[in-house]
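Dumping the structure here so I can ask a few things about it.
The other protein chains are all here in position, but one chain of the complex has been omitted.
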Amino acid sequence: MPLLEPRPAPSAPMRLLSPLIAIGLTLLVGSLLFMSLGKDPLEAFRVFFIQPLSSGNGWSELMVKAGPLILIAQGLAIGFRARIYNIGAEGQLIMGALAGGGVAVALDGVDAWWVLPLMVVAGAIGGALWGAVPALLKTRFNAEETLTTLMLAYVATFTLSYMVNGPWRDPEGMNFPQSIMFGDPALFAPWFEGMRVNASILIAAAASAAFWVFTSRSFLAYQLTVGGLAPAAARYAGFSAKGTVWVSLILSGLTAGIAGVGEVAGPVGQLNLNISPGYGFAAIIVAYLGRLNAIGIVLAGLLMALLYLGGEAAQVALQLPAAITGLFQGMLLFFLLGSDVFVDYRLRPRPKPVFA
Amino acid sequence: MSTVPPPFSGPPGGVPRLELTGITKRYPSVVANDGVNLRVRPGEIHAVLGENGAGKSTLMKIIYGAVQADAGQIQWNGREVVIANPSEARRLGIGMVFQHFSLFETLTVVENIALALDEPFDLKALAARVKEVSTRYGLPLDPGRLVYSLSVGERQRVEIVRCLLQEPRLLILDEPTSVLTPQAVQKLFETLRRLASEGVSILYISHKLHEIQSLCHGATVMRGGKVTGTATPARETPASLARMMIGRELPVCEIPAYTGEAVPVLTVKGLSHTPDDPFGTSLKDISLEVHRGEIVGIAGISGNGQAELLATLSGESTGPAGTVSLAGQPIGHLDAGKRRKCGLTFVPEERLGRGAVPPMSLADNATLTAHAQGLVKKGFLRPKAAWAFAKTCIERFDVRCGGPGAAARSLSGGNLQKFIVGREIMQNPIAMVVAQPTWGVDVGAAAFLRQTLIDLSRTGVAILVVSEELEELFEICDRIAVLAEGRLSEAVPKADTNAEKIGMQMSGLFRNTDATEAAHAAA
Partner (left out) sequence: MIEHLIPILVGTLAAATPLIFAGLGELVAERTGVINLGVEGMMLIGAIAGFAAAADSGGGALAGLPAGAVAGMLAALVFAVLSLSMAANQAACGLALTIFGIGLSAFIGQHYVSFSLPGLQPLDIPGLVDIPVIGKIFFHQDPVTYLALVSFGVVWWVLKKTRLGLVLKAVGEAPDAAHAIGYPVIAIRYGATLFGGAMAGMGGAYLSTVYTPLWVQNMVAGRGWIAIALVVFATWNPTRLVLGAWLFGGVTILQFHAQGLGIALPVQFLAALPYLATVVVLVLISRDKRLLQLNLPASLGKPWMP
C-alpha cells in the first residue's frame, strides 16, 4: 500500500516551503558530516555562511559568483519549464567565452569603448549557436538533447584546450595553456579598488527582470510551460513543439554564453582552462532551487554562490577539501526533489479502524 | 431480437460460489464501496449494474485481490477467505477480463498469456494449449502474433483465453462489450452461456440494460457505492432497471428540426494518411461532408483509425491542403491553432493531459485554446480576461467546481468535459469535432452534454461526433457513418440504418454492402 496519495490540486505553500525544507535538511546532514569529521558544526557553519559575508570583499565575491549562476539559471529555467533538459550549459559558457575572448584577442591593442560590448554580443552568439546545435539535432533528427548537450560540453572543453594550446596561446606565456591577458578595453572595470565585483552583475540583474516579465506574463512562456506539463495538450492547442526546443536551447545557450564572457572579461581576464568552476552544472541546481521562477533564481543563485565561498573558506580555515561544495550541491538537489514530491502528493492518512 | 435467458436452474439454497458481506472501501475524497453485499451461485451469470462512479470497478478489484477492502467479509464456496493479491485470486479460481486490457503490445499472444499463469515457463507447450482451448470455445487465436497487430476484439479474446486456461470457477468481465461490434457481442454471449452451463459463475459488469436483460440470471444494482437493490433482469423493464441505477427516470434529449439551409461546412476529400506511430492505423481514402445545422456521427471501435482521423481533423497531424476544408477553404496543411482561427474547434477524447493541463487552473486552461478571444494581447497574457472567460464558461455550462481558480484535475470527468465543451463553444466555431462526448461521464452530465451539442448544431454549426456508444449516436446524430480498418463508409440518415447494419460495417464488412458500393460509385 503506497504511503503517498495525489493532492487534488498542487499545494502552493509547499511549493515555496520545499526549498527551505531542502536547505534545512542539507544543513542537518551537513552538521552530521562535520561532526563525523571531528569538526564543531557551529564553527563550521560560521566559517561556511557567516565569515564569507563579514567583509566588503566577501560581498563583492558573492556578487562575482552569483552573477553567472543567476544568469545561466534564468536561461535554463525556460527550458526546464518545457522539460527541455539542457545540461550542457557549461559547454555553452565555454563557447561564449571563446567567442568573446576571441574578439579580445583579435582586437588586442584597440582602445575603443565598443570592444567590450562587441565581446558580449559575440559571446551571446557563440553560446546561442552551441545551444542551437542540439536544438537542430532534436528537431531534425529526434536526438535526445540531454545527451547531446552534455557531449557537446565535453567537445567545447577540448575546443578551448586546443585554442589556448594552439592558435591563441600567449607567445610569452611560457607555454602555459592560456591566452594573452586582455587589455582594459576588453575588461569589465572593477567598481571598487581591490574588489572584483563589476558591471557584469548588472547584466544578470537586467536578465532576471526581463525573464521575470517573460515567464510571468508572456504567452510564449505559457506555451513552453504547457509543453512541459502536458505535451499532448500543447499539440492539441497547436503550440509548436519544435519552436519550444529552439527557444529553450537558444535562450539558455545565449545566457550561458554571456556568462562566459563575464568570466573571461572579468575575474579571469584571459582565456585559460579554468574559466568556470562548474557554473554551468551548478546553475541546474539554482534553477530548480529557485522554482524555475526568476525571483526565486536570484535568491537561489546567491545561496549557491555562498556555498562556493564557504567551500573556499572551509578549505583554508578547517582544512576541509574544496569538494565539499559539490557534495552539498548534490545533497541540496536530492532533498529538494524529495520535498518537491509533497507539492503534488501528501502522506496517506492511516486508514481508520472500522468495526464490521 | 435477443433471447431471454432461461430462469436460473442451479441448486436452490446451495452454497454460493462467492458471497460478499459488508464490503467497505474508503478513498480520501469518496467512499467507493459502502457496506456492499453480493451473492453469486455456481453457474450463475450475475450482473453488477451501475453508472460511472457507482463503485463497480472498485468492488471487482477487491474480489480480484488488486485492492484491499477496509472492512467486510469474502466467502468463497462457503469458506471465509482473504484475497491478498491477484495471484491468490487466480489460485482460488477467479479470473478477470479487464475493461482497459491488461495486455502488453510488444509481446506475443502466448507471452502475454504466460505472464498471467503461475506455472513453469514453457512457451511451446503453452502455445499448443492456447490453440486447443481457443478452438474449443470458438475464440480462434494465433499464439505467435504480436498483440499490437491484433484488433480490439482479438485482444479481448486473448484476455478471455488467458482466464480460461486457468479453469476459473468465477469469471469477472468489466464492461466487456464496449469494444465489440453487435455481432461479436452475440458470439461473446454464446461463450459465456456455455461457460455458465459448465458450472462457471460469471460476474458481468455493465451499464447497458438490454445486454443485461438478454444475458444475466440475476443482478445487483449499485449507486454511489451502495447496493440499491437486486433484481431478476428478465422480469424488469429497461426503465425500471434505470430507475434503480440512477434513482430517477432516464433523461431524454429534445431534438428540434434545423430550419436553415444545409450548406457543407466541414469537408474531407480523399484523405489517406499513414501515422508515425508504428502501432497506429492508416487512413484510406476517407471522404465526408458535414453540413450546417447537422450532427454527423462516426461509429466504430477505437483502434480502427479513430485517433488518426481525429488528429488529421484537429490539425495535430497535417497533410495536403485540399484533403480537409472548412467552408470551402483548404485547411489540411494548417496546424491546430490556425484551424481554430478559421473556426474549427475540437473536443478530444482525453480530457486530462490533452483537452486540459491537469495542474493548471481553469482560467489558465481557458487560455489554452481560447487565447484568441481577447485572453492574449500583443504576446502578453491577460489573466483577468482569462478569469472572466472561465467564469462565464462555468456558469453557462453548469460546471460544478471551485471556481476559475480550481485545478483542472480536481474536477470530475463530467464537469471537466462540460468546461472543455463550453470553452470550445465559446470560441464561436462554424464547425466542431467532438470525440467520445460522454465517455466515463455520469448520466446527468451526459444528457446535458448531448442536449448542448444538439442545440449548438441547430444554431447552424456543423458538428462531427466520433463515439463508440452506438446508442448515443442514434440519439443525437442526423447522419451516421462507420470507420473500420481505416476506411469510412458513407454517412446515411439515421432513419435509413440500424444497429445491426452498423454492426456489420464495424466488422469491416461494409465493402460488401450497398452503402459502400454507393460510396465507391460516388467517389
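Chains here go by letter, A and B, matching the order in which they are written, and residues are numbered from 1 within each.
Quick note on the criterion: contacts are C-beta pairs under 8 Å (C-beta built on N, C-alpha and C of every residue); 3 or more make two chains touch, one makes a residue touch a chain.
Keep in mind it's a predicted model, so treat the numbers as computed, not measured.
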Option touching the unshown chain, where B:16, B:43, B:65 or B:414 are the choices: B:65
Option from A:161, A:218 or A:240 whose C-beta touches the chain left out: A:161
Residue in contact with the excluded chain [from B:87, B:329, B:428 or B:498]: B:87
Residues of chain B in contact with the chain not shown: 65-66, 85-87, 90, 98, 100-107, 111, 114-116, 121, 276-279
Missing-chain contacts mapped onto chain A: 2-4, 83, 85, 87, 137, 140-144, 146-148, 150-152, 154-155, 158-159, 161-162, 165-166, 281, 284-285, 288, 321, 323-331, 333-334, 337-338, 340-341, 345
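Keep in mind that, in the parts below, only the chains that are shown with their structure count from here on.
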Sites on chain A touched by chain B in the complex: 1, 5, 8-10, 217-220, 222, 226, 229-230, 232-233, 235-240, 344, 348-349, 351-352, 354-356
Complex contact set, residues of chain B against chain A: 22, 24, 26, 28-29, 68, 70-73, 314-316, 335-340, 346, 348, 350, 353-360, 364, 367-369, 371, 376, 379-381, 406-407, 409-410
